[in-house]
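Some chains have been omitted; the remaining ones sit where they do in the full complex.
Chain nomenclature is as follows: A and B, assigned in order of appearance, with residue numbering initiated at 1 for each chain independently.
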Amino acid sequence: MKIIKKKIAIDSKGQVEFTDITDKVEDIVAHSGIREGQVLIYSPHTTASIVINHNESMLLQDFMRVLYRLVPVSDRYSHDLFELNRSKTSDGRSNGHSHCKNMLLGVSQTVPLEKGKMMITERQSIFVAEMDGPRKRDIIVQIMGL
Amino acid sequence: MKIIKKKIAIDSKGQVEFTDITDKVEDIVAHSGIREGQVLIYSPHTTASIVINHNESMLLQDFMRVLYRLVPVSDRYSHDLFELNRSKTSDGRSNGHSHCKNMLLGVSQTVPLEKGKMMITERQSIFVAEMDGPRKRDIIVQIMGL
């Protein structure tokens, strides 16, 4: 069995933003030499998720609007008071809503491989879903297999 | 290490529908000869998810009602305008809501194995959660282990 691990650096510009990393993950898979197995795309962050869905710009707006509606930025979050009180040692962001969105979407996705390629279909893209940008993020791509 | 991969064909009848595939996944696990490891159940689709929960018909109604309430079909989705405008090359479905539900539920589940069996307990069933039926779907079951 072979295990390969790489990082993908993300530099988000907006507060909530979907970045398509499909090509980058495909490259890592292609260079891994692994033909059968799985690729794990993992976000080692508490306010950035991994999502697999259709890369259509108006749909991405829908995703953001649904997330805003389910976990409104305008609500009060207890965590924001915590961040306020420790702002000397933290970045003091009011990002309670970002953590809650992250809890709903999760921090990883796993995709099976076949003959050296991810088994994603034509309409599936892999996104980093930034919930608290702009920020720099490192996403981990790990491939296990034969 | 051994890696086995099979497909399960789904033919959904309703718009939102939960199909129990536990027996089919169990069969694939039993025939794989793999005793320890994991099974990945993966939906290569942007409007169909994999869910593990209790197969009780009234609870499935609750699941659908919660999904309808969180992401109402009756809302406007920008993606629906996109589909309308390109209806010559697409199937023109107003399925923005289906993509959003899929984003919330995700496209895969992973279950550990023990002595050749999935470690699901009595009340756990594995479902394909159709969000944009009726449609034909191919679900991928991949087993990795020893």
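Brief remarks on what is shown
Rule of thumb we're sticking to: a residue touches a chain if its C-beta (ideal position, glycine included) is under 8 Å from a C-beta of that chain, and two chains touch if they have at least 3 such contacts.
Just so it is clear, the model here is predicted, and its values are computed rather than measured.
All together, the complex described by this structure holds 3 copies of its single chain type, of which 2 are visible.
Here is the rule we use: only the chains that are shown with their structure count from here on.
Those residues of chain B that touch chain A in the complex are listed here as 1, 3, 5, 40, 42, 44-46, 70-71, 77-79, 81-82, 96, 99-100, 102-104, 106-108, 110, 140, 142, 144. Listed in rising order, the residues of chain A touching chain B in the complex are 1, 36-38, 51-54, 56-59, 61-63, 65-66, 70, 104-106, 109-112, 114, 119-121, 123-124, 144-146.
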